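For this view, one protein chain was removed and the others were kept in their places.
To keep things simple, chains are lettered A and B as they appear, and every chain counts its residues starting from 1.
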Amino acid sequence: MPTILEVTNLKTRFNTPEGIIYAVNGISYHLKEGETLAMVGESGCGKSVSMMSILGLIPIPPGKIVSGSAVYWGKDLLQMSERELTLVRGKEIAMIFQDPMTSLNPVLTVKRQITESLQVHTGMKPQQAVERAGQLLEMVGIPDARRRLTAYPHQFSGGMRQRVMIAMALACNPSVLIADEPTTALDVTIQAQIVELVIRMRQQMSMAMIWITHDLGVVAGLAERVMVMYAGFIVEKASVDDLYEDPRHPYTLALLSALPRADRRREHRLKSIPGAPPNLLTEPKGCPFAPRCELAFERCRIENPALDMVAAGHEIACWVDVRTGESR
Amino acid sequence: MTESQMDIPLEPSPKIPQLSADEIESPPLTLATLTWRRFRRHKMAIFGVISLVLIVLYAYGGSFFVSEKYANHNDTKIILQYPSAKHPFGTDTIGRDILARTIYGGQISVLIGLTAAILEVVIGVLFGALSGYFGGLIDALLMRFTEAILTIPTIFLLLVMAKYFGGKIPNITFLGRTYSGSVVVIIVIIGLTSWPYLARIVRAEFLSLKENEFVLAARATGTPTWQIIFRHILPNSIAPIVVAATLGVANAITLEAYISFLGLGVRAPTATWGNLLQGAYSYIDKGAYWLWLFPGLLIVLIVLSINFLGDGLRDALDPRSRTV
Partner (left out) sequence: MTRYIIRRLLQAIPLLFLISLVLFVLMQNVSDPLATLSGRTPTRKEDRERLTRQLGLDKPIIVQYLYWLIGNDWTKIDMNGDGVAETPGIRKGVLRGDFGTSMWNRGVPVTKVIAQRLPNTLLLMVVAELLIIIGSFIVGIYSALRQYSLVDNILTATSFIGYSMPIFFTALAAIYIFAVYFKRWGLPSLPTVGMFDPQEGKTTSQVLVHMILPVFSMAFISLASYSRYIRGTMLEAMSQDYVRTAKSKGLPRRQIIFVHALKNACLPIVTVIGLEIPFLLGGAVVTERIFAWPGMGRLFLDHLERGDTPVVMGILMMIAVAVVVFQLITDIAYAWLDPRIRYK
């Protein structure tokens, strides 16, 4: 399968009155056609920012993409003009967001919000667009789809709204769907439904997907490869199986052990990660996880480890071998 | 994942550095510090404060340099003179020096603004608090009353009230100076027509605050009602009151200027910036711009300064934004 998206050394910063926020500090990865990549990390680790940087959705006065490239089918998105980007957004790469209530325009009908992308990107006539919009709503499982077209977002429930967002995103058959924590704001049963829907859509439309989440539980049934982010860096990349069975980065380990599990004996206390998330206002020096890492030693604080292959398709950025506790 | 791997104990390494408080969180800031820092960032507000101080100094400090007698002294030989070295702001239609009159007029305008605002705040807070706290019949009555006043555009109401009270109150002699009774009238009527605005704000604050637990706690410990209202709830709603009061001063000065301009406000012998403008428009053709320019500019300047100040206060006191 060819690689359709190649991100290299992406760095994004924000200029704020309190100082520079080092949000994304040089991440690199690739996405193959049709595959699903998960991006995992706690709030503020830069996963959303990195995705929005690629699509040029970061507000540029405070934000600035300092370096890097994001090559999509041979063209670097970060070098494109705004006009060129509008041809990519929605049509080639679509995005869905975390909170469907605020992400949908409250004063426009659902019909309008779906047909406008269709009309802009495919030049469909209004009639056709409405017809297609109805089909899309049906596809995502909205009952009585054609009548609901003229409804407004607030007239739908949370789960339904997210389905509408998905229909909107998929309208023009994009090759890549970026999902930024789409299930975080929903309750668990609805979560499962949405995930199931997305899997179905992915298959139907043979799309590649990047799924951002802080919830390791969701990733398991959904992605083929996973990237773990911390403080604007990628600290581990692996296939889903490898990540769960053989995690090699202390942060990943800590995340996994913090997951409450049904099959563990109840006497085990839930492990939390000591310390607090890093202050992004300081330029990163050394490994970002060092202050909270139980295995950290001198070198960790001075030198930031680069991603290094430890097994086939499995990379980590760490000076320590978690299996032995010794440096590599 | 096998259970055994999950159970690998990770020995705490003695090499983990102790993190200082700074590295973990930013130091806690008190409300006062936050407010001051935000205010300081608001350059316009600083400008407002400075120019406000300057204007007040001009009006009150100026009387040390210019006597009131001089301000009221009229010499028909020098009527309508252009601004000159002797009369930097020119002379008016009966030969009085305008600069001197703006000094004394300023004192009255500022006085009216402040006093009317104080009156407005007292009544508005009282009615708003009672209305918001007790609800029910008191609320219904007060709110009808509030609405009634708000429905009539202020100028009309003021004009009618000014006419009603006009000429009824005699001149007052206070601290050796004579003030026209109309000053009191203006203060009272502006106060009486401006309080509804503030009352509504206070009422809204009380409505939401009285559901808080600290009120419940105060009631449970037997705190008398008036204490709950004034010592517990009121201090929590100080922010919008301060902002509204500040802007109320500007509003009062403006209203006084309007009414005096129309001839129904402060009467002779007392000068205000507003009544200095009275009839200035009849002399426009003669090009006597100094009749209205200087008092007018002073009004604009003081209102502008207060608006800046109020804007800055509003941003600074908004408890919702925690960013400094």
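Please note the rule applied: a contact is a pair of C-beta atoms (placed from the backbone, for glycine too) under 8 Å apart; a residue touches a chain by one contact, two chains touch by 3 or more.
Remember, predicted model here, so these are calculated numbers, not experimental data.
When the full complex is taken into account, the listed residue touching the unshown chain is A:N105, out of A:S67, A:N105 or A:Q204. Among B:V122, B:A148 or B:I238, only B:A148 touches the chain that is left out of the view.
The omitted chain makes contact with just one of the residues B:I118, B:I138, B:I228 or B:L304: B:L304. Mapped onto chain B, the footprint of the missing chain covers residues 44, 144-145, 147-148, 151-156, 159-161, 163-164, 250, 254, 257-258, 261-262, 277, 280-281, 284-285, 287, 289, 292, 296, 299-300, 303-304, 307-308.
Residues of chain A that touch the chain left out of view are 52, 55, 57, 61, 82, 85-91, 94-95, 97, 99, 102-109, 116-117, 120-121, 151-152, 154-155, 165, 168-169.
Just so it is clear, only the chains that are shown with their structure count from here on.
Each chain gets one centre point, the mean of its Cα atoms, and the points for chain A and chain B are 51 Å apart.
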